[in-house]
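Omission of a single protein chain aside, the complex is shown with its protein chains in their original locations.
== subunit A ==
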Amino acid sequence: MKRRNTIIAVLAIALIITGVWGYWQYRDKDRYYTFLDNQFQRMFYDLIGNVETISTDISKLLVSSQEKENIVLYSNILMNAYNAQDNLAQLPIRHSEVNKIEKFLNQVGDYTFALSRKSLNGDQLNKKDIANLEKLQGYAVELGKDLHNLHDKALKGHIWKGELRRKGTKKLNKEAKKESEIQVKLVKFQERMIEYPELIYDGPFSEHAIQGMKPRLEGKKINEEEAKKRAIEFVGKATVEKTAKSEENDSRISTYSFTLKPENKEGDKQNPIYIDISKTGGYPVLLLNNRKIDKANISGPQAVKIASKFLEEKGFKNMKPTFSLRADNVLLINYVYVQDNVIMYPDLIKIKVALDNGTIVGFDSTKYLTANYKRNIPKPKLTPEKAREKVSLRVETVEKPRLCYIPTPYLKEIFCYEFEVKYKGDTFFVYINAETGEEEKILKLIKRENGILMI
């Protein structure tokens, strides 16, 4: 009897403790939920605020005639658009339901930034710009309205909680069919965005930049056998372990991919060589080999010599090393194409040289194969002396400027003078447009013991 009572007492105490513990856990969990929920609410409110500011600012742009006022509006729209995109991306909503809205917000910011640059150059908005702005404003108003409705109807209390829980469960598939109000609304908005205009302007998120550049590479199509031969030829001696090929695509290079096992090479047994050969022309596009490299026997300059010789042998002529970075006993070297003493920065080939025995462990010619062609280089309108006048007087120029083509995020190439300048111990590269004299770009050179980094 007594014994039973003891057991009951112990069990009862254990139960109480478990209960208390459970309650604590529950309260903790609830606190976390509330905390997260509050964060999401804040983001949602910020999002509404951002979108509404965008729509009013675009309409202000349309009626304003003052250029100075415009610059303020442009930067305000840019800031709000990026903030809105940031807030939207952090809400627990499935990507497929908001990707168009995200794109819309990014493009609004990017587009207005491009317009602000235009306005700095003294250009007025043309008819197309006005039409685009009107459309964008319309979408911003509608998006703002939808978000507002959502907030009035649905956003009472803990709505994000359900979203979170759904993320947490394994029954994701089943649950996903039951759509929440937020998702329904946003999907509906996305469906209305079908007529969203294609925005073509000079900026990284413009339509032509998104679609990517059509590779310029030419030549006849080769078959798999031929590609295999070229791959082995490029690597030296090797046997093919695995073959794959990519699907045809207009905006990128289509390739045959091979996994190779190098022959008679020590240390290479573990890690195969991956190599891609382009279907058009049969050029090597990409090579990677992740073998272990324990010590460095070769110096940096020696490695550059090896890489230069390798490129020459493989038929990539007139390439000039510009930049190098050392990590894990591997030297990464960037090569650019030189045509008539003009440096073509868009035509880039990257090579990784292993510093133990000087073999090539990485190769990437995607940029080169996409951008390279024989350019018609015009005579620069500006003399080097005139171009120097455009560079800040605070800096000292080191050498004579070099002529070059630089790439931009919107795929256009700009013909420039490149000045190497010094400012209080730092080195910069300043690019002055050889036609208009505008300062197009400034790069900062960061020298470290393991190489040179350009930012």
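Here, contacts are C-beta pairs under 8 Å (C-beta built on N, C-alpha and C of every residue); 3 or more make two chains touch, one makes a residue touch a chain; residues count from 1.
As a working rule, contacts and distances are computed from a predicted model.
Of the names listed as "Ferrous iron transport protein A", "Exodeoxyribonuclease 7 small subunit", "Spore cortex-lytic enzyme" or "Cytochrome c1", the one that matches the UniProt record for the absent chain is "Spore cortex-lytic enzyme".
The chain that is not drawn here is touched, among residues A:N38, A:N223, A:S246 or A:N357, by A:S246.
Seen across the whole complex, the unshown chain contacts subunit A at 2-3, 5-7, 9-10, 13-14, 17, 21, 82, 85-86, 89-96, 99-100, 102-103, 106-107, 110, 167, 172-173, 176, 204-205, 210, 212, 244, 246-247, 249, 251-253, 255, 257, 259, 271-272, 274, 276, 286, 288, 290, 325, 327-328, 332, 350, 362, 364, 366-367, 424-426, 444, 446-448, 453, 455.
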